[in-house]
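Yeah, one chain of the complex is gone here, protein chain that is, but the others are all in their spots.
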Amino acid sequence: MPSVSHIKIKDGMSILSLAQQMEAVKVLGPGRFGKAARILGDMFRDKNCMKFISLAGPLIPGGLRAVVTDLIERKFIDGIVTTGANVTHDVLEALGHRHIVGTENADDINLRKRGFSRIYDLYITQHSIEALEKATYRMLDRIPEQNRRNIGSFELLREFGGQLKDKNSFLHASKLRGATVFCPGIFDSMLGLHLWTYSRLRPLVVNPLRDFTRLVDMTYERKRVGVIILGGGMPKHQILIANTYRGGVDAAIQITLDRPDGGGFSGAPLEEAISWGKVKTPKKLVTVVGDATIIFPVLALAALQQQRG
Amino acid sequence: MPSVSHIKIKDGMSILSLAQQMEAVKVLGPGRFGKAARILGDMFRDKNCMKFISLAGPLIPGGLRAVVTDLIERKFIDGIVTTGANVTHDVLEALGHRHIVGTENADDINLRKRGFSRIYDLYITQHSIEALEKATYRMLDRIPEQNRRNIGSFELLREFGGQLKDKNSFLHASKLRGATVFCPGIFDSMLGLHLWTYSRLRPLVVNPLRDFTRLVDMTYERKRVGVIILGGGMPKHQILIANTYRGGVDAAIQITLDRPDGGGFSGAPLEEAISWGKVKTPKKLVTVVGDATIIFPVLALAALQQQRG
Amino acid sequence: MPSVSHIKIKDGMSILSLAQQMEAVKVLGPGRFGKAARILGDMFRDKNCMKFISLAGPLIPGGLRAVVTDLIERKFIDGIVTTGANVTHDVLEALGHRHIVGTENADDINLRKRGFSRIYDLYITQHSIEALEKATYRMLDRIPEQNRRNIGSFELLREFGGQLKDKNSFLHASKLRGATVFCPGIFDSMLGLHLWTYSRLRPLVVNPLRDFTRLVDMTYERKRVGVIILGGGMPKHQILIANTYRGGVDAAIQITLDRPDGGGFSGAPLEEAISWGKVKTPKKLVTVVGDATIIFPVLALAALQQQRG
Partner (left out) sequence: MPSVSHIKIKDGMSILSLAQQMEAVKVLGPGRFGKAARILGDMFRDKNCMKFISLAGPLIPGGLRAVVTDLIERKFIDGIVTTGANVTHDVLEALGHRHIVGTENADDINLRKRGFSRIYDLYITQHSIEALEKATYRMLDRIPEQNRRNIGSFELLREFGGQLKDKNSFLHASKLRGATVFCPGIFDSMLGLHLWTYSRLRPLVVNPLRDFTRLVDMTYERKRVGVIILGGGMPKHQILIANTYRGGVDAAIQITLDRPDGGGFSGAPLEEAISWGKVKTPKKLVTVVGDATIIFPVLALAALQQQRG
């Protein structure tokens, strides 16, 4: 039976070396982190693997916007499945608004009066959310009415990505690089409120079944599909369930603070998904328990450093 | 400054007495549980309060189906916002299938081979999910094609509720009692897969914007709106964001094991929602940290016991 | 294979009926809660079972002091293994001091200035902690010097329990009823600071090895040993490891919010303890995920209601 190795640190060691030392531990947190780094590195290297990332939780407003955009730019990501909130915050920044450093111990009544809305310890101004309405309407108006009558979120966001001129926007980078952004619950967000009010004035039907067709088409005949799951929720579930038609994904890593015991899908281990045909094999699966806003940048760098040479 | 009281237990004491003893503690878990029981009791008693419950996580397959149905039967619930999974499992049971007692330490490859799919320690047969397809098609066929071309999930589920003849089904009870069931991510479930395949054969467009219109209409002019949040996800967010048009909900309790520090909405305190205009006041808000499948039945009973006399 | 039952609530139903309904669910939270209620009820009924409770986390200041005391009074508990903090707070209340209702969003610098110390949302005055010093010295002085030169925490706390005249004190009730209170880390608390300063002035050696001898003696030849674990930490470990000499405990329930994945003992499942010889069999073991200050009073009542007739 193999035994546990111990991490040896050296001052100048790279993130990749550290990840490899962690993988050698083989157990507990380090073993899982190291395995995730290797699976991610292999995924990035594999030209025949269609790569998806799911985004739930405040990743885009919380400092990871450029990380996600950069991976799309470099063509390491083919598909993104995201909450409406992450799309909202990407568009807000693309329009020139900024997220503000606040505190989690805020007086929310007072914040409201002062025109701020809060996500844990960061704020956004209600002013910027109002400005978003005009921009959303403008972007929607530029889409031919014919197309708006039955559109998938992926088509809508490709249009928005084309219209936004911000090189740090993940929507913009996706449009440029041919990555597809799915937002199955797009209406359930501040941007979504603006879609809804628009739909009451002018024709707009966002049809989630179109998204699903596209998602199945993108994955069905691919040699391999790999998934990076940041947070849980519908983004996690959507990408996995779409892969049941091909017998499941080939590789997946997830980073989450949700726990499995309540039985909710967000915290469920990836192995459980095998029983649903959402995942093929336990070999290339790993859950890293942690905050994705901390863990993912480290993992991504370890994976990028495997691409050299 | 008020001081902490201590819970005094007596052998035959009722759940309501215990909840009142807990409220008197005023701090930590007991204080929050007791406060939640009182807010829920007040909500149930208030004829001018429109009452919603959000369902995320395995509540329906995990033993709470009859509890939810019972509250709808008694007209304590006007609206339900649920994940597609909870709808799927309600329909499965209404069709006569059963959830099976399993183990969380299962070999998922083996389960898959034997025809079982797993949610933590309970299983459902793949056979029953296949049977669900036929039933779903049959129920959809009975809806006039004209209606199917642009239908909200709440309209679809009202139809299904009418067609299912199981008095323990929360869809059925909702149809009978005039409660409205919203499933904003309905396609993201096993039932949803069947909706999708159907949509490729025959006309079907499930339009989430219709749901949102209905949800805003149901709440906009009501004197008061109260929300019971079990688990997080889109069900939690959808009901709260729809209330921004009326300045927020008046009362809310949530039961969750998700933690706030990652910044995700599922674990966010309800107070944060004040800054977004989703909640009106901090007075009638409380978060109980715990597993909703344990905590909610106890809370519901304490609230029901307040309705006597 | 058995199938999942659903909880049926009735307005006037007792806590015991609810717990039995939950046990019939068999899976997820309700199954575990119901099983815990039954194991606890069996434990209380079993005259040949030596029953221990471990206390970690703010149970005594947080509203459960009278619950613990009451169970000792009724002779349902033979041994208590506790953190020093819970002893400190029991003595503080016995001396007439009260815990104050505060808020978790306090300004701690300001609190310090105003003379308050904080545990989440409850406060204690620094004044009362200073008063504790005099009381501790007085109680120690009454113990013969000879005995103080090599004393176990259980002997010290039996003395204190005898000197405190508060019928709500669990130390006092333990002394009266012959229950033994162990505090393996007694010096690691506010009371412990006073023991330390005393030890620099007058003879005092608190010897943890005496505690361990007593704990082994209390359990070694008993027919059965059952354990109620509230929170983790050293109290949980101490009682389990002492039982390795008799091949492990016969039954155990634990209530905790700690998670297993980090590998720490506090969140570890009880099954793991079988591999260490700390627990005999998996049959009478269950972990309820939750906040013990909420869950335990409900469980205790369900167990008490099984003792009737």
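Think of it as A, B and C in the order they're written, each chain with its own count starting at 1.
Going forward, a residue touches a chain if its C-beta (ideal position, glycine included) is under 8 Å from a C-beta of that chain, and two chains touch if they have at least 3 such contacts.
Please read all numbers here as calculations on a predicted model, not as lab measurements.
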Touch assignment to the omitted chain, from C:A106, C:I143 or C:L176, lands on C:A106
Go through chain B and note every residue touching the omitted chain.
28-29, 105, 259, 261-263, 289
Contact residues on chain A toward the hidden chain run 1-9, 11-15, 18, 21-22, 25-33, 58, 61-67, 70, 98-102, 120-123, 168, 257, 288-295, 297-298, 300-301, 304-305, 307-308
Could you please point out the chain C residues that touch the chain left off the display?
56-58, 62, 85, 104, 106, 108-109, 111-112, 116-123, 150, 184-185, 187-189, 192-193, 195-196, 199-200, 204-209, 212-213, 231, 233-234, 237-238, 241, 244, 257-266, 268, 271-277, 281-282, 291-293
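Operating definition for what follows: only the chains that are shown with their structure count from here on.
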Measure off the straight-line distance from the CA centroid of chain B to the CA centroid of chain C, and report it in whole Å.
35
Approximately how many whole Å separate the CA-defined centres of chain A and chain C?
44
Residues of chain B that contact two or more other chains, please.
58, 62, 120-123, 257, 291-293
